[in-house]
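These notes concern the structure reproduced below.
Left out: one protein chain. Kept in place: all the others.
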Amino acid sequence: MAEVTKSRALLSEGLQTQGESGLYRCVNCGFCLNQCPTYIELGLETESPRGRLSLMKAMSEGRLELTKGVIGHLGLCLQCRACEAVCPSGVPFGRLMETARAGIVQHQPGSLGTRLVRSIVFQGLLPHPRRLALLATLLRFYQRSGLGWAMERTQVLRLLSPRLARMNEILPPLPGKPFSTDSRIVPSLGNKAQRKVAFFSGCVMSMIYAEVNEATLRVLSKNGCEVVVPREQVCCGALHVHSGERDIAKNMARRNIDAFMGAEIDTVVVNSAGCGALLKEYGVLLEDDPLYAHKARHFAGMVKDVTELLTPLPLEPGLGEIKKRVTYQDPCHLAHAQRISQEPRQILKSIPGIELVEMEDASLCCGAAGIYSITQSELSTRLLERKVRNIAATGVEVVVAPNPGCMLQLRLGLKRAGLNVRVAHLVELLDEAYARSTPTYPLKI
Amino acid sequence: MSRNDLRNVIGSVLDKEGILPFEENTGYAIGEKSPQIVAFPKTVEEVSKLLSLSTQEGVAVIPRGGGTQMGLGNIPRRVDMVVGLSRLSRVLEHHAADLTVKTEAGITLGELDSALAPARQFLPLDPMLPESATIGGILATNASGPLCLRYGTARDMLLGIKVVSASGVVTKAGGRVVKNVAGYDMNKLYIGSLGTLGVIVEATFKVAPIPRVKATLYATFESIEKASDYAHRILHSVFRPLALECLAGSTTESIGLKLGIDIVQKGIAVAALFGGVPSVVERELQESQDICQRTGAVSFVTLRGEANDNIWGEIRGLGRDDKESPRLVTMANVLPSDAFQLVGTTQALGEELGLTTGVVAAPGSGTVRGFWEIRRPENMDMLASLIMKLRGLAVDLKGSLVVESCPTSLKEKLDVWGAEGADLAIMRRIKEQFDPKGILNPGRFVGGI
Partner (left out) sequence: MEKQRLVRELVAIVGSKWVISNPEDLLVFEYDGSVSRGLPDVVALPSTVDEVSKIMRLAHQEGIPVVPRGSGTGLSGGSVPESGGIVLAFTRMNHILEIDPVNRLAVVEPGVVNIDLTSATSKYSLHYVPDPSSQRACTIGGNVAENAGGPHCLAYGVTTNHVLGTEVVLANGDVVWLGGKTCKPGYDLTGIIVGSEGTLGVVTKIIVRLMPDPESIETLLAIFKEMDKAASAVSAIIARGIIPAALEMMDRLTIQAVEPAIHAGYPAEAGAVLLIEVEGLKEEVAEQANDIEGICSAEGAMEVRRAKNALEKERLWAGRKNAIGAIGRLSPNYYLLDGVVPRTKLVEVMRKMADTGQRFGFQICNVFHAGDGNIHPNILFNTQVHGETQRVLQAGAEILKACVDAGGTITGEHGVGLEKREYMPWIFSDEDLEAMVRLRVAFTHGAPLNPGKIFPPRKARNE
């Protein structure tokens, strides 16, 4: 009991430190309501940003205990931060929710199984690139052996664990080899390098979308960048932060800062929206760390999403024609957290032949939201189905979503709906367009 | 209370000019019931005293403005006293820069507009007979005219009101500002309530700038279909006509004759009034003429200045009571998309019965008025069945039909307001709350209220 009280005190303390500048900025105007996917889907104030903030306020004022119900409401948040993007008062919702989640983790460790899985994933796996690479190889073996297909067909996995079954279903065929961060340096393809950048490869991107990472290097190189891929980089820590594991995340942030600050660069490029959003917030994450606070702010200031880096430049000529109808899904952590939504569209429009067809609610979350699709599969599925309906209504051949979580989720939804729509990262299309009309364009770097 | 007692009691409240000589009372009969007394109070206090006495003594009161709409409504159960408001006729405040005006209720619309004219403003309500119709009467009957297409009706411009209740209590609602949501919107309650909830003594309006120029395109068509096509094209264009009325049957002829202008008198006419900035009006006229040509108008003519004013005066006045030849005036309200259909059926019904029939419709709002000549008194049964038939058609089109004016002998045969809705119960309860003794216009309003 003493333990519980202590945790609760910790939670409200955490919220109170955010209070003056954060929680109490909320004036209940309600502008966030209809931007929030869970509110749109469920129509309940309890599942809205304003509702969650008022629960946090009540906890911080000691009017409310951290009950199972409250944990449920806070847990249903996708952390898509669509609310934050429209909030006129500037409530830092993402940060507040992360604080609340951190408090919950301390307060309610969950079942032994959950704790074990969390510990394995968050501590044993994600911070270790080599272990991840090994896992990728094992998973690939599992897929190629036919076991994965058998699991899906026989539904055995579903009986064993619905969560595992869902993970099995989500996973696309893995690349032959994970993306290598072995201190590579990719020279600029142009005459002289206009800028030196470092590439943040991302753990999920490296494991599952190694090809997209390779394409990113080629496109950057073609567009006058000399690209360094620092060897010591690790997972950004976004999944940790969203799940309330802030301390682990801070450690990973320090390691990344050390890994990148060694290189002589002016920009850190990232092609995963989720990673980019957190990298840009390292300054806030480490603001209380006297050793790293300054470095973290400096690092955060150098981070750019790949679309952000490419748009101000006129794209290097040599884009071949891709005759396709394409729609664009705004990744939450690009559109809401980083406020980047026009840039990717401009790039798409600059590729000859591409017809950009906007879908309804393009900036509404697809339900992926990190590990949300696994922890809150019911609501995630409802959001996914809505998204797939909107995509289907456009009649496109390709849906572009420059973030691995969204790509996995959309692929799953389209597959389930039996729709033949390709899911692609924006740089894949750029890469293909260059490959089509630039004979000197390298197929491998 | 005997007639003489009543006159004495009332006389103690009013000055000499406040009571009409008894022998003139018949001129104020309503539904052929002559009042025992006709009073003309000159202050709000006098109105209050009159009503307080009336409630005390159970005197049935018929409020009256300019008398242009006394034919409206069922025959009152009782007519004891007519209270004429014509002596309450001052403009109280005109805030020209605010575009608001506060006035007593007995002023005529014409007088009010004259007072506003120096500031190039007007009250954009245009019921018939503006020189007689009073503001109080216009509000009580919710009277409007062709301009409602652009400016709406009284509910869209009334900002505040002062009313004397049945028991003589003076209450006000709203205010003089253009936005106001403090408390219930009591203004709406009194508009169109035909004096059954209280006597309106003051009103505050938002007024409008007088359009810099005005002009009418008067076009004629040989068929309803073509006229409808034309009217809908105008109404669904980017133009914003001030008014658009369709005339059919005897009205097209009478208008042409009265105006003495060279316009084709047969068929269906559509009069579209444009107003505002000169360049806009010219463009609206020009492009409307093009639409005339495309939709096969037989003729069209542009009316400006006096000719323009005259034609709208005539159109507005079509429904006025004519003592010489009493008429039946019906007003149906249907969806705008059904208006022309009802114009057709109204005309056809008239022809079927061999009656001279005129129709004026506002296809923008869905109001269709019929004017029927009554030649012989024995026609009443036929007219009653005509009304029921036409009302049935309007109701089938999810609309309604009100008899605006007809001889008393016809009124005895029907309810001029038509079918009652489920909301009548609420209306009755409101009446009970505001006039528990039922002294104000008893039985004249909807559902016998």
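The letters A and B name the chains in turn, as written, and every chain counts its residues from 1.
Rule of thumb we're sticking to: a residue touches a chain if its C-beta (ideal position, glycine included) is under 8 Å from a C-beta of that chain, and two chains touch if they have at least 3 such contacts.
Bear in mind that the values here come from a model prediction, so they are computed numbers and not experimental data.
K.L.:
Among A:Leu64, A:Met302, A:Val357 or A:Ile374, which residue is in contact with the omitted chain in the full complex?
P.N.:
Candidates A:Leu64, A:Met302, A:Val357 or A:Ile374; residue touching the omitted chain: A:Leu64.
K.L.:
Among B:Gly31, B:Pro326, B:Gly399 or B:Gly438, which one is in touch with the chain left out?
P.N.:
Only one of B:Gly31, B:Pro326, B:Gly399 or B:Gly438 touches the chain omitted from view, namely B:Gly399.
K.L.:
Per the definition of touch given earlier, which of B:Asp5, B:Asp185, B:Asp322 or B:Asp396 contacts the omitted chain?
P.N.:
Going through B:Asp5, B:Asp185, B:Asp322 or B:Asp396 one by one, B:Asp185 is the residue touching the chain not shown.
K.L.:
From the listed residues B:Phe205, B:Phe221, B:Phe239 or B:Phe300, report the one that touches the chain absent from this view.
P.N.:
If we include the chain that is not displayed, B:Phe239 is the one touching it.
K.L.:
I'm checking contacts with the chain that's been left out. Which of B:Gly58, B:Pro209, B:Gly305 or B:Gly392 qualifies?
P.N.:
Looking across B:Gly58, B:Pro209, B:Gly305 or B:Gly392, the contact with the absent chain belongs to B:Pro209.
K.L.:
Which positions on subunit B touch the chain that was left off?
P.N.:
Touch set of subunit B with respect to the missing chain: 95-100, 120-121, 142, 152, 155-156, 165, 169-173, 175-189, 191-193, 197, 209, 236, 238-240, 276-277, 279-280, 283-284, 333-337, 365-367, 398-400, 402, 417-418, 421-427, 429-430, 432-434, 445-447.
K.L.:
Tell me, which residues in subunit A touch the chain that this view leaves out?
P.N.:
20, 24-35, 43-46, 48, 50-51, 54-55, 58, 63-65, 67, 69-70, 73, 86-91
Criterion: only the chains that are shown with their structure count from here on.
K.L.:
Measuring from the mean C-alpha position of subunit A to the mean C-alpha position of subunit B, what distance in angstrom results?
P.N.:
Result: the chain centres lie 66 Å from each other.
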